[in-house]
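Removed from the display is one protein chain of the complex; every other protein chain stays in position.
By letter and in written order, the chains are A and B; residue numbering begins at 1 in each of them.
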Amino acid sequence: MRVGWFTGFVLAIAFALSPTAAHAGGSITVAAAADLQFAMNDIVTAFRQAHPADRVDVIYGSSGQFYTQIRQRAPFDLYFSADIAYPQALVKAGLAASVPRRYAIGRIVLWSATLDASKLRLQDLADPRFDRIAIANPEHAPYGKRAQQALQASGVWGKVRDRLVYGENIAQTAQFVQTGNARIGIIALSLAMNPAFAARGGYALIPADLHDPLEQGYVITRRAANNPLALAFARFIESPQAKAILQRYGFSGTQPTPAHEAASR
Amino acid sequence: MGVGIRIRLALRRPGFALDLDLTLPARGITALFGPSGSGKTSCLRAIAGLDRVAGAHIAIGDEIWQDDRRGLFVPTHRRAVGYMLQEPGLFPHLSVRGNLDYGFRRAGRPTTVDQAGIVAMLGIGALLDRRPDALSGGERQRVAIARALLSRPRLLLLDEPLAALDAARKAEILPYLARLHETLAIPALYVSHALDEVARLADHMVLLGGPHGVHDGPLPQMLARLDLANEFADDSGVLIEGTIASHDDIDHLSRLDFDGGAIFVARRPEPVGQRLRYRIHARDVSLTLAPPEATSILNIMPAVVVAAAATDTPAHLLVRLQAGGTPLLARISQRSWKALQLAPGSQVWAQIKSAALLG
Partner (left out) sequence: MTLAAADFAALWLTLKLACTVTGLLFVLGTPLAWWLARSRSRWTRPVAALVALPLVLPPTVLGFYLLLAFGPHGPVGAATQALGLGLLSFTFSGLVVASILYSMPFVIQPLRHAFEAIGNRPLEVAATLGAGPWDRFFSVALPLARRGFLSAGVLGFAHTVGEFGVVLMIGGNIPQRTRVVSVQIFDHVEALKYGQAHALAGGLLVFSFLVLLAVYTSQPRLRNF
């Protein structure tokens, strides 16, 4: 009897504290790669206009970490990765409720908060006055891997390697540059285009042929298979309205691509 | 030497004031006697330089330790002072030898201290390699005394060094302190509120905390003063210092001669010529007008009444007598004083019921 009473007590507290409890409408939690920081906020705002009674929580972080967390049954309903390989792996692990779909192709830029980087090319980084160059960690961050490829393709990798500092994700990389701790860095175009960053320094787009495409994909997780709001949000991402927002933040290639095509690249 | 110890200080705390202006002898033990809270310890701390009392003047011989009028304050570690408290304060991380060496090495002066002599005098030769926590309370106190002596002090400050010890331990330490007194020329200030310790060890006394301010003087004179006797309450009585004149092995008595008289005491083991201190309590002295003939009292001597004073007990009077060169105090009842028609100048016989050997 006592165990029964105690279990009831715990369940009552859990219920009282759960975010859905007090909410009449639907609810989803979106895990989004850090490069979506600004774009996703606008998308959610637009989405909420059509779904005023529903609740959408967005958590930004590193794609790799979200992947690990979802494998450990983290309560995310949609997963927007900076690299479509992670959603594909989730599908393989049987943890997805949809096929992985590309929502954008990301671009990387050379950006500085303290000087005008718009005229710079990657080759200029060989100049030792750039004492610290921030990139995302190529070991696990998709943007970091592309930055490394671009530096290698430009023939300066060996010259800049000792001056590199590594952000855990693209947002921390941008933060190193923004605070001036790194003179210059390679960050996501979507971050460089946000008004707060664009107002300072300047950025130079890195030619897309210097690195593998940053194909970004999303997936509905298994736990949201029967959540109509998750499906509605996925449909909204495919809408012209959402695509316009993504384009505004420098995301290209927003035409949907079948998953098997993306995987074959 | 010879200049003595100069102490002038004014202690002020809320509800407490003590003004001292003393010149103390450069030899022997001076007792600071008074009830707890009378400022004895504060006084020693000021002399040691552990507390800086504003306006004080402290000098020992030609060495000035503090003179605030000249802005002079010698810090404790540059004062040649040995300081002992109830609690011996041995360093637990050092052996007995390490503790002894601590002060010895820092004495700084070309030291002529007889290290082996002091260790032998205090009987701690067998303890040198022990740790302080492996010593008894009495042993610890003896080590602390030796440590203080080895630092070659010009002044010893003893703050109730026996208060924390039981009777047996006290009896163990007292002879060492007495020997210290006899063999070393180092002056000492001895804080105590135990009159028997003071009477046994001290030569000079500073009385603190009484209603009439601070008094000081040679110990025998202080103990014989009528105006201070109430400070000692039931313990009031004189101190006599005498020499063993002869032994009587039939009746098991020894005769002690002192200035102006002699008393018999229980047979002493010490040889003839040895000096001993005895206390004669006022409560043990009674007076008669004629020499008593049939009495069990052994020690009866003629004396002259000098003065009388009231005691804290209205029934009693304290009478000061002069027996030859030695003063005596007697506690008698008011009624007896009237019945015998006593007055200053009266010739009386003092019957001494007992004398207490000190130590």
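The rule is short, and it goes like this: a residue touches a chain if its C-beta (ideal position, glycine included) is under 8 Å from a C-beta of that chain, and two chains touch if they have at least 3 such contacts.
Quick caveat: nothing in here was measured; it's all calculated off a predicted structure.
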Just name the one of A:104, A:164 or A:214 that touches the chain not displayed here.
-> A:164
Which one touches the absent chain: B:38, B:151 or B:254?
-> B:151
Touching residues (missing chain, whole complex) on subunit A | 62, 64-65, 67-68, 114, 131-132, 134, 137, 139-141, 164-168, 172, 175-176, 179-182
Residue positions on subunit B contacting the omitted chain are 48-50, 75-83, 85, 87, 89, 91-93, 102-103, 106-108, 147-148, 151, 157
